[in-house]
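Input: a single structure, listed below in structure tokens.
As you look at this complex, bear in mind that one protein chain is not there, while each of the others sits in place.
Take a look at subunit A:
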């Protein structure tokens, strides 16, 4: 092993960390510089990075990853209810539980590959979702969602004689995790998660995963048993999902079954494809874009549009408000769909391919040594 990390990898990692930590500043002009959305950017970034280890590296398209996300959330909330309001035990608990869950599901699903694997994972996830809604309501509280209450046991907190006034909220060693504190907490995990993903991608183990993706049969003929590698990738990415789910519960201690629905599983697939499958930064950018659309476009209403178009003559403005209002508010999915179609048709490699093309254009036009970290540009 020549060096700990190559110069390019180090640059990428440093650039990524910088962009993430400075988000409250550079996202403010886009109306997205508020803690709740920033936390979501981090959380779904982790989810997408983890998903990419399975989909991007190993080539297994799982349509059921939201199940691990949901399991992580439920595990974390139960830890808050039963053990302590501290975030660390909850997150360890969530990652372990979702890892075990992924081990079981992965063991069963990885008997098949390709479309059969996708359908199996989808079936298992939908099963978990329906279980959460029906038989498991004592654990999940069904549609209402699992919440913290004043009279939860919290044995560890009770043992040290910690009492509460008002609504119990998760904390980190006594420090509350709401607002920007919560954002930096999640950001540190995204950076850590990104680092680990980077190391995995560059390791011999990552090489195995890539080999499985390119030709599994060839791997088998050369004498490798591919199942343990694929299963490890599945479990690791399930643990990432569990970590993201736990963080969502830490910043907002309510676990609802909707986050396990197949649409949530589909969302992470969209994120990865939109950003760029197999790239490290792409899925994170995809997650940011989708969450940005979801939160910002869906909040626009006719009044805001009317103000936006008010510089035009009245008749024209009215028509434009009518037309654009179909694409914002509850119609934001339409905008997302359009964006997705455009990216898939013109940039099959996702946004990262766009970045590469632009970079190549610059290089050709002679501006040599343009070594700008690629990920600073696209998220805007």
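One rule holds in what follows: a residue touches a chain if its C-beta (ideal position, glycine included) is under 8 Å from a C-beta of that chain, and two chains touch if they have at least 3 such contacts; residues count from 1.
To be clear about the criterion, contacts and distances are computed from a predicted model.
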Q: Leaving aside the chains on screen, match the unshown one to its UniProt name from "Heme exporter protein A", "Spore germination protein GerPE", "ABC-type lipoprotein export system ATPase subunit" or "Branched-chain amino acid ABC transporter substrate-binding protein".
A: "Branched-chain amino acid ABC transporter substrate-binding protein"
Q: Give the residue, chosen from A:89, A:329 or A:354, that touches the chain omitted from the document.
A: A:329
Q.
If I consider the whole complex, including the chain that's not displayed, which of A:174, A:204 or A:223 touches that chain?
A. A:174
(Q) With the missing chain put back, one of A:20, A:37, A:201 or A:305 would touch it. Which one? (A) A:37
**Q.** Residues belonging to subunit A that touch the chain removed from view
**A.** 21-22, 24-26, 28-29, 31, 34-37, 40, 133-134, 137, 142-145, 147-151, 165-167, 169, 172-175, 178-181, 183-185, 187-188, 252, 254, 256, 258-259, 295, 298-299, 301, 329-330
